[in-house]
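Here the structure comes first, spelled out in structure tokens, and everything after it is commentary.
One chain of protein is taken out of this complex; the other chains stay put.
First chain written, first letter: the chains are A, B and C, and each begins at residue 1.
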Amino acid sequence: MKILVAYSGGLDTSVLLTWLRETYSADVIAYCADVGQDEELDGLEDKALQTGASKCFIGDLKESFSRDFIFPMVQAQAVYEGRYLLGTSIARPCITQGMVEVARAEGADAIAHGATGKGNDQVRFELSAASLAPEIQCIAPWRDARFRSAFPGRSEMIAYAEAHNIPVRASMKKPYSMDRNLLHISFEAGMLEDPWFDATTPENRDMYVLSVSPEDAPDRPEYVQILFETGNAVGIQCDRLGEILAAHPEVEATGERDGYTLLSPYGIMRVLNRLGGNHGIGRIDIVENRFVGMKSRGVYETPGGTILYAAHRDLETLTMDREAMHIRDSLIPKYAQLVYNGFWFAPEREAIQALVNSTQQSVSGEVRLKLYKGNVMEAGRRSPLSLYSEDVATMEGGAEDAYNQDDATGFIALNALRLKASARQSN
Amino acid sequence: MKILVAYSGGLDTSVLLTWLRETYSADVIAYCADVGQDEELDGLEDKALQTGASKCFIGDLKESFSRDFIFPMVQAQAVYEGRYLLGTSIARPCITQGMVEVARAEGADAIAHGATGKGNDQVRFELSAASLAPEIQCIAPWRDARFRSAFPGRSEMIAYAEAHNIPVRASMKKPYSMDRNLLHISFEAGMLEDPWFDATTPENRDMYVLSVSPEDAPDRPEYVQILFETGNAVGIQCDRLGEILAAHPEVEATGERDGYTLLSPYGIMRVLNRLGGNHGIGRIDIVENRFVGMKSRGVYETPGGTILYAAHRDLETLTMDREAMHIRDSLIPKYAQLVYNGFWFAPEREAIQALVNSTQQSVSGEVRLKLYKGNVMEAGRRSPLSLYSEDVATMEGGAEDAYNQDDATGFIALNALRLKASARQSN
Amino acid sequence: MKILVAYSGGLDTSVLLTWLRETYSADVIAYCADVGQDEELDGLEDKALQTGASKCFIGDLKESFSRDFIFPMVQAQAVYEGRYLLGTSIARPCITQGMVEVARAEGADAIAHGATGKGNDQVRFELSAASLAPEIQCIAPWRDARFRSAFPGRSEMIAYAEAHNIPVRASMKKPYSMDRNLLHISFEAGMLEDPWFDATTPENRDMYVLSVSPEDAPDRPEYVQILFETGNAVGIQCDRLGEILAAHPEVEATGERDGYTLLSPYGIMRVLNRLGGNHGIGRIDIVENRFVGMKSRGVYETPGGTILYAAHRDLETLTMDREAMHIRDSLIPKYAQLVYNGFWFAPEREAIQALVNSTQQSVSGEVRLKLYKGNVMEAGRRSPLSLYSEDVATMEGGAEDAYNQDDATGFIALNALRLKASARQSN
Partner (left out) sequence: MKILVAYSGGLDTSVLLTWLRETYSADVIAYCADVGQDEELDGLEDKALQTGASKCFIGDLKESFSRDFIFPMVQAQAVYEGRYLLGTSIARPCITQGMVEVARAEGADAIAHGATGKGNDQVRFELSAASLAPEIQCIAPWRDARFRSAFPGRSEMIAYAEAHNIPVRASMKKPYSMDRNLLHISFEAGMLEDPWFDATTPENRDMYVLSVSPEDAPDRPEYVQILFETGNAVGIQCDRLGEILAAHPEVEATGERDGYTLLSPYGIMRVLNRLGGNHGIGRIDIVENRFVGMKSRGVYETPGGTILYAAHRDLETLTMDREAMHIRDSLIPKYAQLVYNGFWFAPEREAIQALVNSTQQSVSGEVRLKLYKGNVMEAGRRSPLSLYSEDVATMEGGAEDAYNQDDATGFIALNALRLKASARQSN
């Protein structure tokens, strides 16, 4: 039997890998997806091989994650339960896709993950796999009573690692758990399990990773302009852009247009994360409903994503037809629920995406935003495809042929017709 | 003929009142709704009578506006096009209701308003009237070509006022128009008609009325706690409450509970407005789609409403069932569209409200928020009706009888069943 | 341990009862719900006691089933996947409610059912129980490997029954399975498992129970008129009513009004079933999607329900506001899915029901239908609450004050405004 294991080099997945190898007498291959979590990947292969993997793959999914997952989701303006930008949810199908490709190439019989039996990630992983590769088995050791009884706590894991010569760096366990990628970082569990716990106090300041607190953000606002084409951000203009790009040598500008530096989706995310993080943008603290039936509490940082959602929505209002937007908006809760619950590759998500895609053809233009201490302020938008007409909208008269006020009389009269009938019915 | 006219004492409605009296040879009665716009109402009756009204009514609708309009709308979490909290929209049915009551009591044949033929307010006014009093005629002078040709501009109005001894105070016309009430103030038209115009710059600082700019807000955060019962805010706890209440002698505390000062809906709005305004909370700048078919641009301040929406949503996540919330959320775009378009009293709004009401029975508890320079940060929530269970949610083991991780295996398998069938179908 | 078992007196539930008593060393109580399935209930108690039950309860749920389950569902016009009137689905929460009441009164620790692990009924039963009595355990022997291995087929059951002196009448197994109640009868499995199998042929004529085939129905049409009050059928008028009531002595007329015989919900169902069955009304043959993830094929007879749905919808079109109806209609798929999946007692079904209820206040009046060989033909509807106005609708001129054709010009112009803007945008 050949098993491809999701592997990060940390204690948990190292133990998992070894346990799978022993329990299943399997050839175990390690897979580490790079979705922008900014963890050290150097030396990972050595570590995996030392831990007993026969091979180790590192999948650079950062561009695909941005282009094929984050961007379509932004086009849908997907927000779960009114607030959560789905940072963890959207990474799972991307990672699973990466694993399935390697699993098929390597002829693996199964893929295994280290998600617990209580969370959403197990579902997202396995439902993605069901759609992509129904023939490949999914193994979830945390749902295996043998694994759970072998490792009731962290100390048993450390002992197991030592006993098996698994090279694990001793690290202090944080009083919460984290999941990080290019779109966000999440904090859950531990002290956060009390929903009344205040995570915004100065003493909790150190928990945050991608952003400063609004209180610690610069006293001067900063402007950023984003250029969109058919619903996708393609260029950025801001004073500090050179400085930011210098810090991210892997991001290459793909050109210039009208003062904008053109960037790939990944490049866009990197730059916006820097800007948002610097200004304390994108933190939320929520109680959310998991697919498996319970409520949980999480704290999230989504600096760049928060800017991107705001900019995209702002441009839409200028260039998207009213009713097309309202239809799309009415599907946001459903779409977000699908992403959250792990149905990214399901036919219904693809059907809604087709609708969303149809609405994005006109979403091209520019948005100007002002960033300041946690705020993303709209500061202007313009587009060659603008549906806004000063001639029509103006309250200062305006051409009668653009808009004839008398038309409103008939418009209201016919809209009122059924209301009057209903009013008379009730009396 | 007897006409009840919406009257504010300003130039426009004064001219309107006189014009209606002359044009229709009518007995004209003035009506001014107090929905918390904080305009001077002393002397208004004298002014109206001097202008030719036979009577003048001032309707104190502040409590009703809060209790019967704002609060039910907050329960629906109604947001128009993802951002607008419907401050102007929700006031119109309330004002119309006030007018209809007086019109009926006075035996008026018609009610008249000063809204233009291009905007939403004419529609909201007349559709509300159609539902409440289908037998009463609506007169909209701005949609009357005679009126428009008599008053092509402001100077003709001033000349007309002078010629008719209408007592109008000379005031500088602002380069934009405003609409204010207890929930918000809006700015439209004039310089704002260019959607690329940046309304956040220091030189536009003076436009704003209800809030300071985030940049000018205090450097120290402030906490506020709100107590909810079945979806309605009923009490507030914050350090500065005494000070705020002292500034609003008309607001009376109705009791104390668990450290909260109990307030009527109107009192809640007043206090939250103060808090939000002080911290630069609730400004937005949007392009929106009017019901009459055009896009327009508006800037809004909704300080207290923004806090209230955030607090209410946060408590919902703790106490409302997941699927009930998702159903409610899926109807938000529709509900908001109905409010925006003026269908408050329509059967379909009432039907959705019945659904919303059903979801609010468990929304009782407390929310703690931290206000800082434009940010409303969630800082804790708790409730005796909480659906959150630390026993179930905890990642630290937890009782197996509260949640059996093995159940997830079957749960995922059956959710995956159709996905696997679809996957095989495509191949 | 005390277990309340769903019991019908047939082979399956008799074996189940005994097996539970032995396996759990439990005090086992039998419960048989009468939801109008028209099975012999005389002697059932004796049989249950002989089989080992300590007690036997027969719950007469026919009136409650009609009033609290079928009728609210009809008000929602719930149809699953465009065709299925949910006859089996809607009975499950009713039965579970009956069992939970007895279980509580008797102090039972668990309730047990004989539904398989593949179908929807197990889910409906257990989700209903979860809502009504979260503290009571559900036992599903068919999902217990011990039970399945003990009874791989029918012959093992018969042997077991003989060995345990279970009094079971030998009956020929039909080549399909059935579920019957007051609303419908379903046929599944066996020969029907091939979706290409034609169940309408003369040789399959004997399968049907509640209705004749359209081909065998009378050559003369029959009229029936139904009287509704706030969305509920309350009276019936038809030539053969006396004859039908004579055949159902348990149905009592509760009065007369305007030529209608007033009947309880149960009485209505009985009469409509007779009428529909006689005219070959209400058969469908569908492939449907089960909640557990698979497609299955079913044939259903719903004679009275089909008439009731048609009549109710027809009256709605006369008395219900357009937009209220469209909102309700847009929720039909969701509502039907909830009923089908077993979420009758869930907060989200109750929330939608509140919306539905709000729309039904005006659904009072009369509907005339013509029944003929499978057809339910609309033949007239009238109501004191009718929203239809001949004055307005007439094409023969009509009063201009009822409807001014010029109003349509403005109505169309403003509806066209955004379309023209979109058209210009695309060019």
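Convention: a contact is a pair of C-beta atoms (placed from the backbone, for glycine too) under 8 Å apart; a residue touches a chain by one contact, two chains touch by 3 or more.
Remember, it's a predicted structure, so these values are computed and weren't measured experimentally.
Trainee: Using the touch definition up top, pick the residue from B:136, B:150, B:284 or B:387 that touches the left-out chain.
Mentor: Residue touching the absent chain, from the options given: B:387.
Trainee: Of the listed residues A:41, A:58, A:355 or A:385, which contacts the missing chain in the full complex?
Mentor: A:355
Trainee: What does the interface between subunit B and the hidden chain look like in terms of residue numbers?
Mentor: Touch with the absent chain occurs at residues 319, 321-323, 362, 385-387, 389, 392, 403-404, 406-411, 413-415, 417-418, 421-422, 425-426.
Trainee: If the missing chain were put back, which residues of subunit A would it touch?
Mentor: Within subunit A, the residues that touch the unshown chain are 289, 292-294, 321, 323-324, 326-328, 334, 343, 346-348, 350-355, 357-359, 414-418, 421.
Trainee: Could you list which residues of subunit C touch the chain missing from the display?
Mentor: 77, 81-83, 116-119, 122-123, 126-127, 130-134, 140, 142-143, 145, 148, 152, 177, 188-190, 193-200, 214-215, 221, 283-289, 292, 294-297, 313-314, 317-318, 322, 325-326, 329-330, 332-334, 337, 343, 345-347, 368, 370, 372-375, 377-382, 386-390, 392-398, 403, 405-409, 411-412, 415-416, 419-420, 422-424
In the analysis below, only the chains that are shown with their structure count from here on.
Trainee: Rounded to a whole Å, what is the gap between the Cα centroids of subunit A and subunit C?
Mentor: Between these chains, centre-to-centre, one finds 43 Å.
Trainee: Could you please state the distance in Å, as a whole number, between where the Cα atoms of subunit A are centred and where those of subunit B are centred?
Mentor: One centre to the other, that is 32 Å.
Trainee: List, in ascending order, every residue of subunit B touching at least 2 other chains.
Mentor: In subunit B, residues 289, 292, 294, 326, 334, 343, 346-347, 415-416 touch at least two other chains, as defined above.
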